[in-house]
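Missing here: one protein chain of the complex. Every other protein chain is in place.
And now, chain A:
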């Protein structure tokens, strides 16, 4: 045992205590704001939102699909390590999986607060509707979270066991419990874990692509009443932009956690690999969106044209030009263009954050404009901008996600104890 403990350093958590305090203070403010806003939301009901019967879906739904996208994207990045065994990616496997789990939890919080009857959130598991995409989605999300947790377990189990062997008392019980009592650290047990990790990943890939995120796109695309969403390309774009945001998130998390928690230096090759992935996804995302836009406009369907006019020239057009085009495509593309920048952690954190924030606007521009146009001539036009309660609750739920992530990062061996690749 003594040899092992000298071989593996396990000291998770912030390197700098002042930074830890500052970070928890920020997250605490987020959560407190959110708690108060949630209180207002629960006591005041849906009337505390700016939603109407014309624009029934708003910020919460936009954030919900945003976080589902982040999760699916981060998960798919993790499969590059554990299923496709891309060289050098193993280092970020657990980071990606853990971020995917937290994102999904946050997504479900957004679904929950969006329900007119929050107390009936479990009803979809009692009553179903075979033809409803939403009914399927709810089940897919649960299965997907199950897969994610299974994967994280098999990916991390051996390190949990190693830590349990080295610690004592409560901490030992804690890590042993997380390892579900399987404390064997032999080669054999490790290859068993890796086999099952791969299997779970193989099940997870179609689940994430077709059911979880593709399905969320389908949820919108099946709405024949809304021509803007009613396209076959729509779910595909959904998946691509998910990959884009997920990769960006993993990149940010990797750099920040390596620097601030592990106190290590970032592997420039790995960073470059992620950066190149990002370039690929930006190009595909932009190209598909352009095709979709072109088809929509070429169809000369009045509904489509007017929706695009709302997006490009309406009162919210700034979110399209600045956030969607600027932050998620152009700005990151510029930063990704130089090889030396791609190997500079600070620049890549900036790139990643830019994408992660830009995609929020993409989600808003998916959800809102299609509802502004009335479904029939003669019915009123809608308009929507979230209320403070909607913003506040959103900040709060994001804060809960950050808190959970930080707590996890401070206790779990998210960085493989043996270093990078196995």
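In this text, contacts are C-beta pairs under 8 Å (C-beta built on N, C-alpha and C of every residue); 3 or more make two chains touch, one makes a residue touch a chain; residues count from 1.
Note that contacts and distances are computed from a predicted model.
Trainee: Which one, "Pyruvate ferredoxin/flavodoxin oxidoreductase subunit beta", "ABC transporter ATP-binding protein", "3-ketoacyl-CoA thiolase" or "4Fe-4S dicluster domain-containing protein", is the UniProt name for the chain you do not see?
Mentor: "4Fe-4S dicluster domain-containing protein"
Trainee: Tell me which of A:177, A:297, A:375 or A:388 is the one touching the absent chain.
Mentor: With A:177, A:297, A:375 or A:388 as choices, the missing chain is touched by A:375.
Trainee: Among A:223, A:293 or A:317, which one touches the chain that has been omitted from the display?
Mentor: Spelled out, the listed residue whose C-beta touches the missing chain is A:223.
Trainee: May I ask you to list the residues on chain A that touch the chain which is not drawn?
Mentor: Residues of chain A in touch with the missing chain: 45-47, 51-54, 56-57, 114-117, 120-121, 123-124, 126-129, 131-135, 138, 219, 222-226, 371, 374-379.
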